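Every protein chain of the complex appears in place save one, which is left out.
For clarity, chains are labelled A and B in written order, and residue numbers in each chain start from 1.
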Amino acid sequence: MQIPGLATAQIVVEAAATAAFALSGVLVAARKRLDAVGVVVVAGVTAFGGGTLRDVLLDRRPFFWVAHWHYVVGVFLLAIGAMLWMRGRHFKPTERAMLWPDALGLGLFAATGTQLALEGGLPALIAVLMGVVTAVFGGVLRDIVVNEIPAAFSDHRPYAICAFAGGWAAVVAEALGLAQATALLAATALTVGLRLLAVRYDWRLPAWQTTD
Amino acid sequence: MQIPGLATAQIVVEAAATAAFALSGVLVAARKRLDAVGVVVVAGVTAFGGGTLRDVLLDRRPFFWVAHWHYVVGVFLLAIGAMLWMRGRHFKPTERAMLWPDALGLGLFAATGTQLALEGGLPALIAVLMGVVTAVFGGVLRDIVVNEIPAAFSDHRPYAICAFAGGWAAVVAEALGLAQATALLAATALTVGLRLLAVRYDWRLPAWQTTD
Partner (left out) sequence: MQIPGLATAQIVVEAAATAAFALSGVLVAARKRLDAVGVVVVAGVTAFGGGTLRDVLLDRRPFFWVAHWHYVVGVFLLAIGAMLWMRGRHFKPTERAMLWPDALGLGLFAATGTQLALEGGLPALIAVLMGVVTAVFGGVLRDIVVNEIPAAFSDHRPYAICAFAGGWAAVVAEALGLAQATALLAATALTVGLRLLAVRYDWRLPAWQTTD
């Protein structure tokens, strides 16, 4: 049932996604002119906030970053490194460069979050919401900390909704009795595919037209 | 001890109050021009945030909305429905129309939150604070997410303080040995009565006069 190399692949994707999330925190913190402490904290909140909130809601311990505290060191070094390196070169990663790792993180975290909640015996809808929380709320907390309306709720681009679809794919795969690794792959692929299509074709979410 | 029909009455009030809270989330999200995902999330945060924060603080699981996930579906449908319907008709529920269900929710959630904490053996003051958190922090989280100072802390109208009074009524009723249903009724009625009086006579909370 174990697909050879998948565990390694998951770790690689997880590390890349965590780095992408942390980097998005660094960029937002930089735009808001936070100090070095703020840059590091916002990077950490963005990278680990979604999974932490999920674990608080599910009452799971230890947190991912407590069990794997080397990731905390990694995010710390990444934030400091990015700060020094970008300052020196007036360089910023383009949205294009961030798209792939961010989409992979969205998909992977939505899938693993949903699967963890299903293992915990939660109803399907709640499990999918936990997947979305895992994937999206790091960025939401990032925006709240820097005093902005969360982009996930206001930029009219499909983001959380791709994670939502991927979560349901994980639920369906589980119901079909597929191996967990297969389900993980399928759910991640669906989220990533939807997200890339949404960006490629500039899909928009319906807006609310207020009269005032 | 069981008052016939009270359980049903409580479910009706609970559903009406949850809907009122969700609707206030929809309206705030609309004013901030969030997208459809934002409208749904803010509706859910407003409806379930207070009870969820209370349960995290009390370390209670499962959350209300996990045990009764049909409420999540209801809030989702309400948010989408309100969005479509109000968009089409340029219609918004007036503050007046929201007053009653919102006041009922404030009272009911303050009473049930306090009673849950008392059952958990917490001191009276803490139990009352848990009641206030249940009743008020959905709206507080709503305002934080949409990047505003919480209205409950800044609009100078008695709101949290009505829930505070209702929570103490639940404590007194418990100390007098009244049936839980009676206590619930009394505490809810006190909160609702105070809130309606406060709005009717335009009571104001003392303001801080700063010199600068």
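Note that in this section a contact is a pair of C-beta atoms (placed from the backbone, for glycine too) under 8 Å apart; a residue touches a chain by one contact, two chains touch by 3 or more.
Here the structure is a predicted model, which is why all the values come from computation and not from measurement.
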* Which listed residue (B:16, B:80 or B:144) would be found touching the missing chain in the intact complex? -> B:144
* **Sole contact to the chain not displayed, among A:7, A:66, A:175 or A:197** => A:66
* From B:30, B:106, B:129 or B:186, residue that would touch the chain that is not displayed -> B:129
* Structure fact -> For subunit B, residues touching the missing partner are 56-57, 59, 122-123, 125-126, 129, 140, 144, 147-150, 152-156, 159-161, 205-211
* **Residue ranges of subunit A at the interface with the undisplayed chain** => 29-39, 41-42, 52, 56, 59, 61-63, 65-66, 69, 72-73, 83, 87, 90, 144-147
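By our rule, only the chains that are shown with their structure count from here on.
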* Structure fact -> Rotating subunit A onto its identical copy subunit B by a Cα superposition takes an angle, to the nearest 5 degrees, of 120
* Asked: subunit A to subunit B: how many Å between their CA centres?
  -> 31
